[in-house]
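Excerpt of the complex: some chains, original placement.
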Amino acid sequence: MPGLRDDLRALLAGVQRGEVEPARALDQLAQLPFRDLGFARVDIHRELRQGAAEAVLAEGKTPQQVVEIVRALLEGGAGSALVTRADADARRAVRDLADDAQEHELARLVWVARAVPEPRGVVVMLSAGTADGPVLHEARVRAELLGTEVVVHEDVGVAGLHRIASGLSDLARADCVVVVAGMDAALASVVGGLVPAPVIGVPTSVGYGVADGGRTALNAMLASCAPALAVVGIDDGFGAGTLAARIARGRE
Amino acid sequence: MPGLRDDLRALLAGVQRGEVEPARALDQLAQLPFRDLGFARVDIHRELRQGAAEAVLAEGKTPQQVVEIVRALLEGGAGSALVTRADADARRAVRDLADDAQEHELARLVWVARAVPEPRGVVVMLSAGTADGPVLHEARVRAELLGTEVVVHEDVGVAGLHRIASGLSDLARADCVVVVAGMDAALASVVGGLVPAPVIGVPTSVGYGVADGGRTALNAMLASCAPALAVVGIDDGFGAGTLAARIARGRE
Amino acid sequence: MPGLRDDLRALLAGVQRGEVEPARALDQLAQLPFRDLGFARVDIHRELRQGAAEAVLAEGKTPQQVVEIVRALLEGGAGSALVTRADADARRAVRDLADDAQEHELARLVWVARAVPEPRGVVVMLSAGTADGPVLHEARVRAELLGTEVVVHEDVGVAGLHRIASGLSDLARADCVVVVAGMDAALASVVGGLVPAPVIGVPTSVGYGVADGGRTALNAMLASCAPALAVVGIDDGFGAGTLAARIARGRE
């Protein structure tokens, strides 16, 4: 298990064995688990060396900053590095860094995948409309990098309820379902009432006027009567993909 | 057609025939079309004498005020008088006034129906949950008093989509459909995608937290992709019933 | 009647006649009613071949995607295809596809009309100010393509109440009235109190500050005392036009 506890335990053991001075232990605790790039502190935990996926939000960073963080991650042993909300400049910069970088223009993604875990579990991802696509694919790539099989059904909104039917057999074998929808987000409620798997709703900022930048979809999903539906932030495909993969893979 | 235009035309004709002085015409225009009770101005138009339904919002009025307005309406020739949001006192006061008054406790309604128009058209009214019942029945009684057949299906929310199926044959013959739903109001989108008739959504204030007093249902209905769906105010069964009856009866 | 029920009935009959295997029926149910373009699923129902109008929201789609959907609709037998919120590129692309395409620059519309139903019913559409024009014309074109006569009165806001008077004789013969208004949207209440026909309010995002992107107009319309007034989403001329045509044409 990654986190504070392991670091504490190792450190305490070191102190007991006389290998670490208490005063130093405190300093180590403070400095060990990240690498300070000046403008950012990159987590390069032990588990990174074991091949876990890491991610960088490009928004609010220069392409150069993005590249430096990606390099630090890969050098630190990350199995993959995913950059989200990356504009054309940032994506090009990462591709210049790594020949094996892959890209999804619409979803503004660029990633380097060097050691993706063996897939485990199935996630089905549905979108209500074509315009929800970028968010869905952010979720998809993230989940795949974390080692999950992802099945996608796009543009299956409830205004044409019969379109959902085509996904029923996939839904039946899902370990987790992700529903990406803006506007009224009714698709989440309908799917939530049909499937036995945990459902994650991703409200999107698609639409105008009363869509309110995704607030209406968010609130509608949260107010849904479907009992095993939880929600991530507006347009947060990354979070949904992360959570879906954790659920689908089960306890590691 | 009721309204200002007919009054203007009659008045102008009277002036031309020399039967009405211009100065008087102006006064008449101001005083003719209502009866001043001091605390309220009751419309007692000509068309009332022809049997139209009239309504009183009891909220913010004393039982005595409600009774006086109902009496003025009935004396003015209203075919029926419907009191909405009437508490037990107001309902009792109206029953004391009129032996033939009818009452719906849950929906806080009391009404006197003396000359209801011959029914024309069919309105199907659906509610998503049991708690939406009072608003549905306010819409139902209003539409029936305006002369429409109303068919009711309660508790058919999308979490159990199969429940809607039971209403499909009724939906197929509707001139207008009213969907009463709180929370995520997904039922309105699903029904709006299934039926060819105009659909009126009534968001309800049912639920807590993110339901936000009906705001979430309201916004979700307005953001729905179902293209022939319009919405009335939160909990406004009265407005939905009025509009549904007008649509179902067609041009008089 | 379009929708799930008809498909179900046909399918069940086929199964009974031994023409359809149950396992296949399920697959057909899932695949039949739409055509999968990859990025979108286009409804090409039977009724399309009978000449119904179809519509595409261009926002969030590339011109090429729009053109592909329009082509699929026309090839599928749609009587007309209307593209809304289409920028200059999308409009040009559709005109390149079809010589008989028509365009409304201000309202960002382009459409191809090949088999518009014989007009039935009259819809009167009013706007409060010049700036509400684009939304009004989106509603107008949609309603006309669905087979309705539309009469337009623009810039008749209540600040000059006398301007409404000029529309009274048209209002008197309307089967449905559409009021397009931003800001305080008082026009909807005034018209709603004058006419006997169903009234659909379309709040617009015109104005600044307290206009709040159309929220104030939306709420004012919903809070109106006019009893047969329902509301569609902010700037949703398309929805209003669809609903108005359904109301005006009556049960098909």
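Order of writing sets the labels: A, B and C. Residues in every chain begin at 1.
Note that a contact is a pair of C-beta atoms (placed from the backbone, for glycine too) under 8 Å apart; a residue touches a chain by one contact, two chains touch by 3 or more.
Owing to the predicted nature of the structure, the values given are computational and were not obtained by experimental measurement.
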item	value
Identical protein chains in the complete assembly, only 3 of which are shown	8
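In this text, only the chains that are shown with their structure count from here on.
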item	value
Centre-most chain, if every chain is reduced to its averaged C-alpha atoms	C
Cα-centroid distance, subunit A relative to subunit B, in whole angstrom	49
Rounded Å distance, subunit B centre to subunit C centre (Cα mean)	26
Centre distance in Å when subunit A and subunit C are each reduced to the mean of their C-alpha atoms	38
Shared interface positions of subunit A, touching two or more other chains	129, 160-161, 209-210
Residue ranges of subunit C in contact with subunit A within the complex	4, 7, 26, 29-34, 39-41, 43, 59-61, 65, 205, 213-214, 218, 233-236
Touching residues on subunit B, where the partner in the complex is subunit A	128-129, 157-161, 183-186, 189-190, 192-194, 207, 209-212, 215-217, 219-227
Touching residues on subunit C, where the partner in the complex is subunit B	1-5, 55, 168-169, 172, 175, 193-198, 200, 218, 222-223, 227-234, 236, 238-240, 242-243, 246-247, 250-252
